[in-house]
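The block underneath contains the structure these notes are about, expressed in structure tokens.
One protein chain omitted, others in place.
Labels for the chains are A, B and C, by order of writing; each one numbers its residues from 1.
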Amino acid sequence: MSVSVQEADFDVGAEITALSAGRAEVGAVASFVGLVRNAGHGNAVAAMTLEHYPGMTESALAEIVVEAQGRWPLQGVRVIHRYGRLLPGERIVFVGVASAHRGAAFAACEFIMDYLKTRAPFWKLEETPEGAHWVDARESDDAAASRWEESWEAIDQRR
Amino acid sequence: MSVSVQEADFDVGAEITALSAGRAEVGAVASFVGLVRNAGHGNAVAAMTLEHYPGMTESALAEIVVEAQGRWPLQGVRVIHRYGRLLPGERIVFVGVASAHRGAAFAACEFIMDYLKTRAPFWKLEETPEGAHWVDARESDDAAASRWEESWEAIDQRR
Amino acid sequence: MTELNILYFASLREALGCSGERLSLPEGVSTLGALREHLAARGEGWAALAAGRNVRAAVNQRMAGFDAPVAPGDEVAFFPPVTGG
Partner (left out) sequence: MTELNILYFASLREALGCSGERLSLPEGVSTLGALREHLAARGEGWAALAAGRNVRAAVNQRMAGFDAPVAPGDEVAFFPPVTGG
């Protein structure tokens, strides 16, 4: 398991390859790349600045990964989140998960993204022709994260 | 949308980058890499040979992609499936999906893998110390694919 | 074209010792299921196509149920459940 919070870009192919390299029991690597879009809430976005809470960011991401590892049998997890000023089309976040089977890899990857969206201390400032504004949190992100609470309870009930 | 069935390996990083290159409305790229595992059903696997049905393979994969595009708003889809003899750790399949938002990208990527597992005409021959044997289809793959039928009906009922 | 082009794949190909054949549509055979029965009736290895065996099929490169019609000129394929990905 490895978590990085950095200004620099990352190499998606190298990260995905590293998740299975030398581990021939890995049958599945699911991954996600989040990018800066040129349009947020109807406005053209010229750039985006990501602020974060140094120290807490890393531990919040590590905690999310540990929670994923407790829910699914995983053989590797990599999370990279950038901060600073980014342009449309630039990568923001990478989550990669290796497992023996695809179901666990997909579920854990989506789980980590959903939790990251609601628990990792990052904030986005968008620059548009009308000026800069802070991006509002989306209710759909809370809903996406809370799905996993429900399914966790459902799992508990089946025990 | 692009589908390839080939013997050659592929460049995961280049494929993922291509899915968002020049498309600044893409905010999310979900992807999956399937690899040859060194153990199948308890036996050590020395190599695996993938047989396929040339012609039908490509059209079956294209049909699955079209179905995904009908279910989610996607901005790019790439499917690559290899055939021939592969060693443990080698890549078998790549599915990458670009969308504005992560929910659609994740769902479509997993959908394509689930349908591919039950609808694309590939067959695996495993070489083990006990000899070569054809891999049996797994009931869990049928179950994974049939989830999407249910959810499709659920969507229809909400209309 | 008055013949069927029949293809066999994977473990079924090995069981039959045959990867494909051209065949005039037999009298009274108009569905995939009837064709399968006709072939299985050849005996020996062809029993791998018999009812109860886990066989799938395609007509003209699309998955098809055994009630699907077959006609001269069709490409028909028989194979075990797929295991790609």
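What we mean here is this: a contact is a pair of C-beta atoms (placed from the backbone, for glycine too) under 8 Å apart; a residue touches a chain by one contact, two chains touch by 3 or more.
What you see is a predicted model; the values in this text were computed from it and never measured.
Considering the complete complex, the chain that is not shown touches A. Within the set A:Ala28, A:Val65 or A:Met113, the residue that contacts the chain not displayed is A:Met113.
One of A:Arg23, A:Arg37 or A:His52 touches the chain omitted from the figure, and that residue is A:His52. Where subunit A meets the chain that is not shown, the touching residues are 34, 50-53, 55-56, 59-60, 81, 92-93, 113, 116-125, 134-138, 141.
Assume only the chains that are shown with their structure count from here on.
Setting subunit B aside and leaving every other chain in place, the chains that still touch form these groups: A | C. The chain with its CA mean position farthest from that of subunit C is A. In terms of their C-alpha centroids, the spacing between subunit A and subunit B amounts to 22 Å. Between subunit B and subunit C, the centres computed from C-alpha atoms are 26 Å apart.
Measuring from the averaged C-alpha position of subunit A to that of subunit C gives a distance of 48 Å. Of all residues in subunit B, those that touch two or more other chains are 34, 113. Residues of subunit C found to touch two or more other chains are 85.
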